[in-house]
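Only one protein chain is missing from this complex, and each of the others stays in its spot.
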Amino acid sequence: MEKANPFLGRDVVSILDFSREDLEYLFKVAEVMERFRRSKIEILKGKVIALAFFEPSTRTRMSFETAAKRLGADVIGFSSVEATSIAKGESFADTIRMLDAYADLIVVRHKFEGAAKFASEIAVNPVVNAGDGKQHHPTQAMLDLYTVKKMFGKIDGLTYAVVGDLRYGRAATSFIYGLTLFNPRKIYLVSPPLLRARPEVVEYLRKKGVPFEEVNALDEVIEEVDVIYVTRIQRERFPDPLEYEKVKGSYRITLDLLSRGKEHLKVLHPLPKVDEIDKRVDNSKYAAYFEQAANGVPVRMALLSLILGAELGKVGADL
Amino acid sequence: MEKANPFLGRDVVSILDFSREDLEYLFKVAEVMERFRRSKIEILKGKVIALAFFEPSTRTRMSFETAAKRLGADVIGFSSVEATSIAKGESFADTIRMLDAYADLIVVRHKFEGAAKFASEIAVNPVVNAGDGKQHHPTQAMLDLYTVKKMFGKIDGLTYAVVGDLRYGRAATSFIYGLTLFNPRKIYLVSPPLLRARPEVVEYLRKKGVPFEEVNALDEVIEEVDVIYVTRIQRERFPDPLEYEKVKGSYRITLDLLSRGKEHLKVLHPLPKVDEIDKRVDNSKYAAYFEQAANGVPVRMALLSLILGAELGKVGADL
Partner (left out) sequence: MEKANPFLGRDVVSILDFSREDLEYLFKVAEVMERFRRSKIEILKGKVIALAFFEPSTRTRMSFETAAKRLGADVIGFSSVEATSIAKGESFADTIRMLDAYADLIVVRHKFEGAAKFASEIAVNPVVNAGDGKQHHPTQAMLDLYTVKKMFGKIDGLTYAVVGDLRYGRAATSFIYGLTLFNPRKIYLVSPPLLRARPEVVEYLRKKGVPFEEVNALDEVIEEVDVIYVTRIQRERFPDPLEYEKVKGSYRITLDLLSRGKEHLKVLHPLPKVDEIDKRVDNSKYAAYFEQAANGVPVRMALLSLILGAELGKVGADL
């Protein structure tokens, strides 16, 4: 390798911990990993990876697990707090200390803001945030950006609409933060008033000089955008059920709506989706979300390999 | 191998998807796998198998997992829906698409009829039904028939009594379907009137010309049968608890009852059993159910190897 590995031994707490160059480096390794998505390369043999999912998840957990196992690592962990000592009142810190003693890297998912950061301060081994609180889900942003890169050959110069729950949705927020590392032409933040992007996010966009605009409906900007990033709007965010029903309808992505957009328009979604995207979109040229989900494996294979210092030369990665 | 592998790349939805010849081929491979039941052969190294258990199971899940691991495959998955995105409202189809992207084969267990079939239409990779709805549990039927074959040297020409819940019990129904691929001397369908075999099953037996008879009590036919296949009768099937208590008693298998049967009589049960078999039967010559459960591993090792095209020549399988 000519360039030094910028991920070696590092914690991954926020997408903003990384530079554009770091992500481009990661994407190159992810491209190599695509060749091994259906095989087992043992470059992480001897490593134990702990998956500490204090909050349920299927996709993130299973793609980390698949990535780890395809790299030859072993996996331990839990997928909900019920069967753990947390239920007996153990502190988060003690649970992390235990995992740190058993494993060589800890992947943490938690509903509280800052949980991954806190874990990274306690653990000697690297900690990877698999989503905590309302803002950070850095590995999701990595695979989202990787998907855009694969689809358009670039991340710069495109117009993005980030749609849905921008207030509580950590995937959407991390994607927006991730875009600030590149040069998007413009970002439209499309949400109902109740679910507007958090002030600190808007502030950050302003500070970074990223062109953006908050709009209420996707159809106002559909002709302009290249990438639509859709997220789920949860019923429980609305005090009034009628309000929810109204909002749900107007943020629904249909073939009709998409057909008014650009020819190469792509729809991303961190998944799971419920009914915010019409099922007929699934088999259309617009749907990028299944490939996006699949990209979770090579991107996480790349990330785990880099953090744990796997010998990438062995698998022909010439970096 | 001289004969082409009839399982290569195939979905396993129903036992009726296969021919007698297919099953005989499978049983030959299972016999080879028995030699490796206590070791690890890495003929599926590089494969990831997803266990998607939307409904709880211990035996089926763990025997698939043991089989996969003894073959060198890696395993991902979930053992109940609570800790998955299904709980967030994700569609079954989207969950299957995700697993299809991560794994090379998907094992599905679901309470709804047709779930495995539906999954097989969505997934590019092979899907194996680990029990869905009220009728299909093909891998259970495979290991049940294999157990009969091992015990009697044949499946043809024997008299079977299938006892218990023939209406809702998927293992019993799959066993009956499986027998129609062979030439049983006769099948007695023994159940309380409320739990009679489903019309489509009875119709199928008729169409296939399989000799069968519906009877109310096992003691009417105990002298004639070679194999008794017992299944659990669940309390919740009965509107009237008194009716359940009555039925439970008359479908109980005791040493007394068995001693009136043939010398070589064997009792099978898909397990778990509750109290439909007297505990004293467990250690008698009649009990075949523990060996039957153990056969789940070599039969599933054979099936997974064949579907995924493992090089069986490497482990000395001369087919």
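To keep things simple, chains are lettered A and B as they appear, and every chain counts its residues starting from 1.
Here, a contact is a pair of C-beta atoms (placed from the backbone, for glycine too) under 8 Å apart; a residue touches a chain by one contact, two chains touch by 3 or more.
These numbers were taken from a predicted model, which means no experiment stands behind them.
Of the listed positions A:T95, A:T180 or A:S305, the one in contact with the omitted chain in the full complex is A:T95. For the options A:F53, A:F78 or A:Y289, the residue in contact with the chain missing from this view is A:F78.
Among A:G46, A:P211 or A:G313, only A:G46 touches the chain left out of the display. Touch with the chain that is not drawn comes from one residue among B:S79, B:N125 or B:T139, which is B:S79. Although one chain is not shown, part of chain A still touches it, namely residues 45-46, 48, 50, 74, 76-78, 82-90, 94-95, 97-99, 101-104. Touching residues on chain B toward the chain that is not drawn are 38-40, 53, 56-59, 62-63, 65-66, 69-70, 79-80, 232, 271-274, 290, 293-294, 297.
Criterion: only the chains that are shown with their structure count from here on.
With centres taken as mean Cα positions, chain B sits 40 Å from chain A.
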